[in-house]
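Quick one: this structure, given as structure tokens, is what I'll be asking you about.
Missing here: one protein chain of the complex. Every other protein chain is in place.
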Amino acid sequence: MLSSAWRRCVGTGRMNLSLRRGHREALALAREEIGFEMIRGHGMLSDDMGVYREVEWQGERQVRHVFAYLDEVVDSYLATGVRPFLELGFMPEALASGDQTVFWWKGNVTPPRSYPEWQGLVRGTLRHLVDRYGIEEVRTWPVEVWNEPNLSDFWQGADQAEYLRLYEATAHAVKEVDAELQVGGPVLSPGADEWWAPFAEFVTRREVPVDFVSRHAYTSGPAQHVPFGVYQDLRPPQHLLEQFAAPAQHLTGTALAGLPVHISEFNTSYRPDNPVHDTAYNAAYLAPVLAAGGEHVESFSYWTVSDVFEEAGVPASIFHGGFGLLTHGLIRKPTYHLYAFMARLGEEVLAEGVDHLVTRHADGRLAVLAWQPVDGSPVTAADRHHVRLSVPVGAGVRRTGTGAGSSEAPQPGQPRTAFVLRRRVNESDGNAWTAWQDLGRPASPGARHLDLLLDASRPAVEHSSVAVHGGRVELDLHLAQHEVTLVEVEAVRDSTPPWLDDTRIPGYGRP
Amino acid sequence: MLSSAWRRCVGTGRMNLSLRRGHREALALAREEIGFEMIRGHGMLSDDMGVYREVEWQGERQVRHVFAYLDEVVDSYLATGVRPFLELGFMPEALASGDQTVFWWKGNVTPPRSYPEWQGLVRGTLRHLVDRYGIEEVRTWPVEVWNEPNLSDFWQGADQAEYLRLYEATAHAVKEVDAELQVGGPVLSPGADEWWAPFAEFVTRREVPVDFVSRHAYTSGPAQHVPFGVYQDLRPPQHLLEQFAAPAQHLTGTALAGLPVHISEFNTSYRPDNPVHDTAYNAAYLAPVLAAGGEHVESFSYWTVSDVFEEAGVPASIFHGGFGLLTHGLIRKPTYHLYAFMARLGEEVLAEGVDHLVTRHADGRLAVLAWQPVDGSPVTAADRHHVRLSVPVGAGVRRTGTGAGSSEAPQPGQPRTAFVLRRRVNESDGNAWTAWQDLGRPASPGARHLDLLLDASRPAVEHSSVAVHGGRVELDLHLAQHEVTLVEVEAVRDSTPPWLDDTRIPGYGRP
Amino acid sequence: MLSSAWRRCVGTGRMNLSLRRGHREALALAREEIGFEMIRGHGMLSDDMGVYREVEWQGERQVRHVFAYLDEVVDSYLATGVRPFLELGFMPEALASGDQTVFWWKGNVTPPRSYPEWQGLVRGTLRHLVDRYGIEEVRTWPVEVWNEPNLSDFWQGADQAEYLRLYEATAHAVKEVDAELQVGGPVLSPGADEWWAPFAEFVTRREVPVDFVSRHAYTSGPAQHVPFGVYQDLRPPQHLLEQFAAPAQHLTGTALAGLPVHISEFNTSYRPDNPVHDTAYNAAYLAPVLAAGGEHVESFSYWTVSDVFEEAGVPASIFHGGFGLLTHGLIRKPTYHLYAFMARLGEEVLAEGVDHLVTRHADGRLAVLAWQPVDGSPVTAADRHHVRLSVPVGAGVRRTGTGAGSSEAPQPGQPRTAFVLRRRVNESDGNAWTAWQDLGRPASPGARHLDLLLDASRPAVEHSSVAVHGGRVELDLHLAQHEVTLVEVEAVRDSTPPWLDDTRIPGYGRP
Partner (left out) sequence: MLSSAWRRCVGTGRMNLSLRRGHREALALAREEIGFEMIRGHGMLSDDMGVYREVEWQGERQVRHVFAYLDEVVDSYLATGVRPFLELGFMPEALASGDQTVFWWKGNVTPPRSYPEWQGLVRGTLRHLVDRYGIEEVRTWPVEVWNEPNLSDFWQGADQAEYLRLYEATAHAVKEVDAELQVGGPVLSPGADEWWAPFAEFVTRREVPVDFVSRHAYTSGPAQHVPFGVYQDLRPPQHLLEQFAAPAQHLTGTALAGLPVHISEFNTSYRPDNPVHDTAYNAAYLAPVLAAGGEHVESFSYWTVSDVFEEAGVPASIFHGGFGLLTHGLIRKPTYHLYAFMARLGEEVLAEGVDHLVTRHADGRLAVLAWQPVDGSPVTAADRHHVRLSVPVGAGVRRTGTGAGSSEAPQPGQPRTAFVLRRRVNESDGNAWTAWQDLGRPASPGARHLDLLLDASRPAVEHSSVAVHGGRVELDLHLAQHEVTLVEVEAVRDSTPPWLDDTRIPGYGRP
């Protein structure tokens, strides 16, 4: 069985950006074509969401919680068919103990000046959500405490003791609202595996609730800066899978062993301005990760669905190395296509390899994902790759979707041909980024250029009829550089009436 | 200048079918992507439109005109941005002098039993249209009297004298409503050029109004029947252009010389069940006709926009050789793509040839249509074709649609590269008909198969950057069998910032 | 509990009309606002659906089943969220034993010339549907054999023996496809209760499958004809409920006792051109029928959803006494509003009366339907009616949908006020028919007039805050002539902050 961990969640920029039309259109498109089930973003409690408010009335300070924006965001998620994966953070200025911020949009990363007031905010927020959406619904939403507290950029001083205090206060506040809400942490960045032991020890000793654990995974090295961007090397893709597997390994033998693990962010580079995100290379690199990631974790969440994202400021160009599967203007990037290909795979895995994944649908159709293996190194991969597979068709093919026939009688026997439809994404096909280079990299393409880029972004489609021998079809797949390809194969039930003879059509006769 | 005669009008089945959702969606799609300006169909006055009604009240027969369906149809045309090209016919049963009918849907093709009552119907209908849509609007709609009266299938006995009588009565009735309404005929089928002289003589002698003349053009030979279909040979495409030119030739020296000529129907085969209509061959065959037809006539109207059409009964399969540019389910056929390619051409013609048409837009962009020439004969054309063109770019290129730049200063000088985007339709690309063959020709594909066919129906898209030398670009176009191709070329304004170096992206470095 | 029999099914004209855009829009609107679950129409096998086809090939006759139109119709139903209630009929011309037809659109009502070929058609059709939509889905679709065979208009000679033969052959053919498909009959018109006994006797004796029984119900008297229309008197509404109850009574003691009963058509008048269908009177008349009908039967299906209907020919005017809940152009008639009001009722019935139905939703909200009782007689009802009700609110009110609050603490105690929103339909409010009369009855209103009529068709909406005393609210409802009214009542949770004082707004201060 192919786990659906790969599409259980996707990331997004700060929650306020979900109010943007461009963001909502991107999420709706990805929901429809890929089927993401949840979405996770930062800044739910930051001031641009307007939740935590202090006012003075008749000489007294009063706290008010205002959920208008949060409701609009969550309403829109649910209307799109996607549930929120809640991340509690960052700190409202009025509740903060300091003024350190992260990102261009200035999320406050200091502890609360009062833990009881923070707990009030957590309880008030979750009670409101339960009130509005119903307890059965909200129990399906993971609630994560903060983001990457092991980094001083995200949590003042990367103070572990203070994070454990925050975690404890928060987890109890969540459970006060409802004991079955799911709470978890510690949302570590890569390179912080030394936090697992103290986290497990702390929550065990103090009997703090933990329903799941989570971490992030990236494989990029140090950033080499240029204006509006960076370059970075990558480790091999296997390294991502190792990061996925790490929490379970580190928690073995602790009270947290066996808890669900969410990779609540992952990507190649952790920078929102690394051009690798826009490339076919990124798709080829991630193909084996998507194929195998579900063997390790409950979910792994691509960071992010859309280039509507401002952690490094307002993007300077339509392609700017953003995390998004989709650009502003809704151009599908190669990695988007990889996800869309995954969404067409069958439930049953027939074969896995370093460059392919063969799956079968319940009705017998096959879907094969193949890719050129790449290793993250700076140098160019070979300019082609060859995958040869023999796959079974026809046994147990259900009869569906074919329409009229010449008689009532079903057709017996084995199919003689299979229909093969192949979709290709590489440096040329399904690649608006290279088309945009050919166009001279217009920063903000006008409507006409955008239309050309959208046309260039569609995967190439090839169809053919292939012979079935002994219930099998031979697939001989030549991949171009950095190609990710999807091949769909189904046994043909021939409905051709006996009187048709295409050679009688002008131009089709035998010469 | 490239005349827009090629898209001034398109045909449709009987007007009642315009009430169908499938028809409206097809028209809307074609309007948006091709830009047809008018639409013409049969049966406006046939009983399934319910216009002419006789009732009895207090012992007296009364005539009522009911315009509910006609209004719904015309409203929908106008809402789509398309105007009606009115064809007055066929005969309401209650007004008919006989019971001969044409088509599966039984249009009555006999003269009126009373010319005054027919005139009343014509006046009533046009007055209603003027009342509802305004006189300025209705004056732009050609009003054609009957359809192919030279064929006994369409006009009882192919009685010329009776048709002239009908024409006279009708033309006067039209002008009684408003002298500036445009009326015309005689709507001849191919092979009836002997009607021109008597028509011209008659209307001249009796001072009957004629604002335009019209005829039809097809190039298919005798039908060889099989169940649900026919095969036919075709004459060469030049023969269509000769038919376009014929009215002007035949009317030279008559009082009708110089009148606008409308080809109010044309296609390869005149049968709604000839598979040639579904092929890439049909597109390649018609490419030179669309390129040159406007040199002869005011309009030439492809018969028809959609396979929602029932002259030979309910279609037996999604692909059934129908006239439509679009199938049921809105699959674009190759000839649809030819039209969509035409719609992307520029206004200025730089070069014409037997296999190409080079055009330029006002902003300097080029659009080149190329095709494999075919001659209509049964035998297969060569499996490839080569077109080599040298085209000018860059001089006079307007700066549009490029977005941000690094400075205020415009870039001087000649472009060094051009962006080339090519779209291809042939036996494999942009060809759902051959994909459907590969699928085993399902008569009524289910949703999943329909989606595959829609994917297979998209033209292949290729992009590249080519060098500009001496203000020109060399295009070396290899066409596959029966290919029609569109090449768009524009000078590039390079916006690449100096700090970008793609070789620093993982996988793109020099090995 | 309020049964949902009232919305389990709705009728439509012949199935071919479901291809019309106007029909589909009507069905989609009714589905969204009313929630009909199934749709039933005539003519599934009539020639304009093109299913049964005979061709000759190599000297032999062959039968082909063509499902293109049927698939398009069923696809559209399912896409709208509505399932088909299949009626097998009428007879394809090529399979008919005679040429008697019914309706303007000429459905053939003669027995098959060959029962084996008819069975082949039935099996072929159901096998195709199972193939396309899956067996689980198709098992939920009732399959009815023919329509009103007790009337000689619908079944040649109203020949009971022949119908029983048809039923037997058909039921067996259905079950050959799948034993769990549901088949039933005898689809009687009103006034044919003498058929129940022989039907029950026949199917019992010969062991013919019957999964449900069905009949129709109308209360109109003889037609008094005028051009394009009729007038008829009506029996009281109770008479409809008696017709609903009749099958169970007549089958008591037979082997068919206890089978599900479907009223597969009902309305006031059985004529598609009786103006009563357009009136508020029709809504007031049917209100008690919708309120109580579910006590008698599994479903009762309003005939029909839309005025896109042609049994008496093309309608002569936008309002023409058609069966539709919606006109051409999608104007909601008063009876449509009655249905939409029903759709807002709660699941629990608190009180029923001759002029009201009080219901409660699971969350404690009340929904009250009230109407002026009318009896079907020609004379005018009183010009007003008064309904006074005391209803409980507040106990067990769930907290939902209210948004932000000033604190975490839930509000304790009883509500002090209730929010009341009332919607009214009568001779003036929510009544485009009387507005159309005021406009001079334009037969085919232009866009501007249609917009005015759409505005006039909206129910009046009134809101108020009423005091809660002892957990109850007093409703004092004054109804205008022929009014149907919906009153929604919910306990208020007051979120007004203490600092608000509306009298400080200009114009709202106390004078």
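Think of it as A, B and C in the order they're written, each chain with its own count starting at 1.
What we mean here is this: a residue touches a chain if its C-beta (ideal position, glycine included) is under 8 Å from a C-beta of that chain, and two chains touch if they have at least 3 such contacts.
Computed from a predicted structure; not experimentally measured.
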Legend entry - Touched by the hidden chain, restricted to displayed chains: A, B, C
Inset, instruction - Have a look at B:2, B:17 or B:68 and name the one touching the chain we're not showing. - result: B:68
Inset, instruction - Would you mind spotting which of A:19, A:255 or A:454 touches the chain that isn't drawn? - result: A:19
Legend entry - Option touching the unshown chain, where C:63, C:350 or C:492 are the choices: C:492
Inset, instruction - May I ask which residue of A:64, A:239, A:344 or A:361 touches the chain that does not appear here? - result: A:64
Legend entry - Touch residues of chain C, complete complex, unshown partner: 224, 226-229, 231-234, 268, 274-276, 279, 281, 285, 316-318, 374, 376-381, 400-405, 417, 419-421, 423, 428, 434-435, 437-449, 452, 455-456, 458, 460-465, 482, 488, 492-497, 499-511
Legend entry - Residues of chain A (touch criterion as defined above) contacting the omitted chain: 19-22, 24, 48-50, 53, 55-57, 62, 64, 66-69, 71-72, 75-76, 132, 226-228, 313-318, 328, 443-444, 446-447
Legend entry - Contact footprint on chain B, counting only the chain that is left out: 57, 62-68, 71, 120, 123-124, 127-128, 131-132, 134, 399-408, 410, 498-499
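As a working rule, only the chains that are shown with their structure count from here on.
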Inset, instruction - Can you check how far apart chain A and chain C are, centre to centre, with Cα atoms defining each centre and the answer in Å? - result: 45
Legend entry - Residues of chain A engaged with two or more neighbouring chains: 400-405, 499
